[in-house]
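Right, one structure below, let's go through it.
A single protein chain has been omitted; all remaining protein chains appear in their positions.
Chain IDs A and B follow the sequence of writing; residue 1 opens each chain.
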Amino acid sequence: MAQAPVRSGIADNELAFKYLLIAPAIFILLLIGLYPFVKLIVVSFQNISMFDDIRSFQGFIHYERLFEDVRLWESLLHTALFTLVALPIELVLGYLLALLFLQKLPFKQILVAVILLPIVIAPIVAGSTWRLMLDQRFGPINQVIGWFAGGDVKLLWTVDPLLVWPAIMIAEVWQWTPFMFLILLAALSNVDQEQLEAAEMDGASRWMTFRKIILPAIAPVMFIAVLIRALDLFRLFDVIWTMTQGGPGTRTETISIYAYQMAFREFEISYSAAIAFLVIFVLTVVVVLALRRVEVAR
Amino acid sequence: MKRWDKGWRLALRTAIAVFAAVLFLFPIYWLAAISIKSPDEIFAYPPVWVPGGFDISSYITLFRDGDAWAVWHSLVTAGVSTVLAMLFGTLAAYSIVRYRTGGDNLAIWIISQRMIPPICIAFPVFLLFVSWQIVDTYTGLILLYTAFNIPYVTWMMRGYLQEIPLELEQSALVDGLSRWAVLWKVVLPMARAGLFATAVFTFIFAWNEFLFALILTGSEVVTYTVKVTGYFGSQSTFWSKIGAMSMLGVLPMIFVVGTMQRFIVRGISMGAVKG
Partner (left out) sequence: MKSILIARRAFLASAAGAVAIVAGTLPALAQSAADRAVEAAKQYSGTTINVLYEAGLQPLDPKNFTGPMWEELTGIKVNVIESPLPEIFTKTMQAHRAGSGAYDVLNVVPNQMPDLALAGALEPLDAYVEKYGFADELQTIAPVYRDNQMKVEGKIYGFPDDGDTLVLYYRKDLFEDPENQAEFKAKYGYDLGPPQTWEQFGEIGQFMTDKYAPEIYGAGLLRQPGNAQYMFQERFRTEGGEFFDEETMKATVNSEAGLKVFNQMLEENKWMPPGVEQWGFIEAFNALLAGDIAMTVSWPPVGRWAAGYGKGTEALSWIPETTVADKIGYALPPGNNPELAVGFSLGVASGSKNKEAAYLFIQWMNSEDISIQRVQLPYALRDPFRDSHFTNEEYRSRWSNADEYLDTLKAGAESGLLDLSLLQTDRYEEGLRQAISSLWGGDDPQTILDDLAGQWDELTERIGVDEQRRVYSDWASKPNAYPN
């Protein structure tokens, strides 16, 4: 293929171009993010709380405290477990739904719009609504279960330690499966039709088609969606706060709820800064590892 | 495949799709019902499924008291920040995908902005905004939401752009198009489905955001999430208003999602995956 003349001086053009493209984004991120981030680092080495305003370097006292703080590690554990259970559920359900909607369907646009509605309800309201719907007395869910069980049931979804996580899971999965659904729908729509038809004509099984053609095509998007969702699940706050406030005891306390208690209620500014760094560190490690695996797999 | 066989499968698929839609719709229906229920019905035991009357007084109250403005504030902040985030984020994504700008480190740094629990930086951001005097202003919230969504847009579009074959761009370059033209005329149209999907969610994230809005607004640009939370009082819960406000909040979203998803779904039906 002959080189077109426009390619001369390509080095300069390309350089300028690629930096120009990314400059506005970086600028805004730095504008808003730099100061808070730096302040967070600085504060984590000071001693700022409700009464103390000690700005001198305090060493690593807050970081040391992190390691001794059992409640912190429990909340991290809760968060990680919850993420690891909720995410696959949302992914699989979203994928199955997306498959369903790829095919011919009457009223498709209306149905898609309806399915997307949960995401549009503010999480605070979603949590509160589920709290009301799961109420023993005023909610329809227990009523419906009672119909199937043949009598009144007593299920205290937000009080019983065995039911609290399922309750939160239901609310969360309900709200965010549509996210996966739409993302995957868009991704699946770009899968190369010719390849699929060729595979079908060759008699390839459904599973082979999925593994060899579909999965590689949607992998980049799916990976990002999973990553975004995982990061959001990790910061989960609204739904849990409205349903259980981290209770019973601290059984459903996630890292965000704990950070909220520390930063907002107890005004332990410095300690919560240290917590923030722990979270960032953990997540960065996870993300980097995940990235490497994906890059290697490709 | 026999005709009735195909029809049967279609019916089954439709049934499942409708069932799923009903499941997802139910809590929203419950909220909508609450917005028109009488106070007795909201806390009736056993629960009332279909409201007896059609009491829209809450809606009227929201408009009359000016609470409905909160929906407008949310629209403006979410809308403008989405446009900005989509613009800057997509360009950044293209730069990363095509030219590996900044390598992995930059990409990771960008996504790390989404790792920080908002609670931890809420106060430093507040301090920053106080010093810039943009607390409780459109500017402040829009800037913040743009910054918070750029990582999402960048990474999502990175994924969608990676799906686009390089050959398309290269042949366009060979045909004499400038890089900008290649981006606007070739690449982005191909990624249209992804663009719309990303835009929808960017808007939704800004729309649903609560914590920063709580900290950074006072009385001027109170967004709808903060307003709704105010209806949960310690000695009062305005469920009817909560329901009505939520419905008001859902309406623009239905519009946004409705128009956007047409572009996504259309792309699909042009080449349906058989099965």
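Criterion: a contact is a pair of C-beta atoms (placed from the backbone, for glycine too) under 8 Å apart; a residue touches a chain by one contact, two chains touch by 3 or more.
Predicted model only: the values in this text are computed from it and were never measured.
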item	value
Of B:W69, B:Y138 or B:F232, the residue in touch with the unshown chain	B:F232
Option touching the unshown chain, where B:I108, B:L127, B:M190 or B:I254 are the choices	B:L127
Residue among B:N208, B:T223 or B:S240 touching the omitted chain	B:S240
Residues of subunit B (touch criterion as defined above) contacting the omitted chain	38-40, 42-45, 57, 61, 123, 126-127, 130, 135-136, 214-215, 218-219, 229-241
In subunit A, positions touching the absent partner	50-51, 135-138, 152, 154, 156, 158-161, 244-251, 261, 264-267
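We take it that only the chains that are shown with their structure count from here on.
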item	value
Gap in Å, rounded to a whole number, between the CA centres of subunit B and subunit A	14
Partner subunit A, residues of subunit B touching it in the complex	10, 13-14, 16-18, 20-21, 23-25, 27-28, 30-31, 42-47, 49, 84, 87-89, 91-92, 94-96, 98-99, 101-102, 104, 106-108, 110-125, 127-128, 143-144, 146-148, 150-152, 154-156, 158-160, 162-163, 173-176, 178-180, 193-194, 196-197, 200-201, 204, 207-208, 210-211, 224-225, 228-229, 232, 239, 242, 246, 249-250, 253-254, 257-258, 261-262, 264-265, 267-269, 271-275
Interfacial residue positions of subunit A with respect to subunit B in the complex	1, 4, 6-7, 13-14, 17-19, 21-22, 24-26, 28-29, 31-33, 35-37, 39-40, 43, 97, 99-106, 108-109, 111-126, 128-130, 132-133, 137-140, 143, 174, 177-179, 182-183, 185-191, 193, 196-197, 200, 206, 217-218, 220-225, 227-228, 231-232, 234-235, 237-238, 255-256, 259-260, 263-264, 269, 272-273, 275-276, 279-280, 283-284, 287-288, 291
